[in-house]
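Only a part of the assembly is drawn; its chains keep their places, and the rest are absent.
First chain written, first letter: the chains are A and B, and each begins at residue 1.
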Amino acid sequence: MKIQVINPNTTAAMTAKIGEAARAVAAPGTAIDAVQPSFGAPSIEGHHDDVWAAAGVAEQVRAGEAAGADAHVIACFGDPGLHAARELSRGPVIGVAEAAFHCASMLATGFSVVTTLTRTVVIAEHLVLHYGFERRCRGIHGTDIAVLELDDPASDAYARILASSREALIHDRSSAIVLGCAGMADLCRRLQGELGVPVIDGVAAGVKLAEGLVSLGLGTSKRGDYASPLPKVYAGLAAPYSPA
Amino acid sequence: MKIQVINPNTTAAMTAKIGEAARAVAAPGTAIDAVQPSFGAPSIEGHHDDVWAAAGVAEQVRAGEAAGADAHVIACFGDPGLHAARELSRGPVIGVAEAAFHCASMLATGFSVVTTLTRTVVIAEHLVLHYGFERRCRGIHGTDIAVLELDDPASDAYARILASSREALIHDRSSAIVLGCAGMADLCRRLQGELGVPVIDGVAAGVKLAEGLVSLGLGTSKRGDYASPLPKVYAGLAAPYSPA
């Protein structure tokens, strides 16, 4: 099985890290293809970054379909371009926010999200409602750590995420933590060990959900709004992305 | 006052029609600047079209800001790129779906939406929830008229929209009709005359809401998630759209 893991930003180091996180949990027969769009923002930290990330995800899903990917994981906590990606795909497409929410809600009656910039909290809130987790998600907490700071060994990012998680568990009366950034994938185990509750990284969760769905013979529904895009000729720089 | 009305698709005839609809309702001192992105789909009829439309809207809002627009109206019923546009704008940004919902809910306790392709109904449903109109909106009805068919004089589009509206009023026990496509702007008055209930076109509604907000000295909040995008260097074809 081939799972395409798409880092929607254009930072190759982060693509590599996400690819590693995905491979670390993939089943023996699963090949992970970690990719990033040919265009867009180096990190996704707001609505505008997200819009270009969505287009970038669509570019990669299209390429992944052509290359025979069985499923796609969108490895940014805003799940940019999720619905468009599903129009383009026969196999399942999983966003990492969605994946983490689904998994957390099977392990705890309430969970909290610890994320990066406070300004992105609203994006997560919108997703929580969109997916139906508004009662399971008891709080979303910005740490004001920049996405790319997560890769800086000199940063105290881990300590701040740990502290924010501890506070969230108490304040929200939660029983699990969802990591609100694909760049936090490598902190998951260590946090879980220190916090003593399930800590869910969406990249890992997304890979396992994708594997599960594919192995069940399940793919994206092609009836209704996820049917393939109507064939059209796009204009300008979008021309290469015209649906056939 | 200068209001930029953005047709998120790339069909110039539709931009012209939307511009006319906007000018028809604009106040004496209001200049309407009807524009369209330099790239994207000729009509927005699904999630993938919508993703590129969002990027196109962002392009135009940015240009509009530079050119001194006081407000922006996004003239496609999916309100593509609304949140990103607000990050980019000091003045108000209004989506036409949102505009129509707000206006309809001040005129009737329940309204129905009549839209184009059935596959886009889900997009409207997502917006209804996102904006909080899930109790006011009593039904969304696809007519399976293609967006560009609305401009074809040989089409029976008007008759089908009228029939669908009549049925919706009865079936949904609604008291007003929202037209679910910016391309229906010119049908509004005639439908209202025949149906005997308020018929709301989002383009007209959006222009008046934008005028109202601007004249009150109100603009998009720059605190929180609508703060200007963080400065970044975007890669590839998105490079020209890097936030400064």
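Operating definition for what follows: contacts are C-beta pairs under 8 Å (C-beta built on N, C-alpha and C of every residue); 3 or more make two chains touch, one makes a residue touch a chain.
Given the structure is predicted, the values throughout are model-derived calculations rather than measurements.
The total count of identical chains across the complete complex in this file is 6, with 2 shown in place.
The rule is short, and it goes like this: only the chains that are shown with their structure count from here on.
The distance from the centre of chain A to the centre of chain B, each centre being the mean of the chain's C-alpha atoms, comes to 29 Å. Listing the residues of chain B that touch chain A in their complex gives 10, 37-43, 45-52, 54-56, 58, 81, 83-84, 86-88, 118-123, 126, 129-130, 224-227, 229-230, 232-239, 241, 243.
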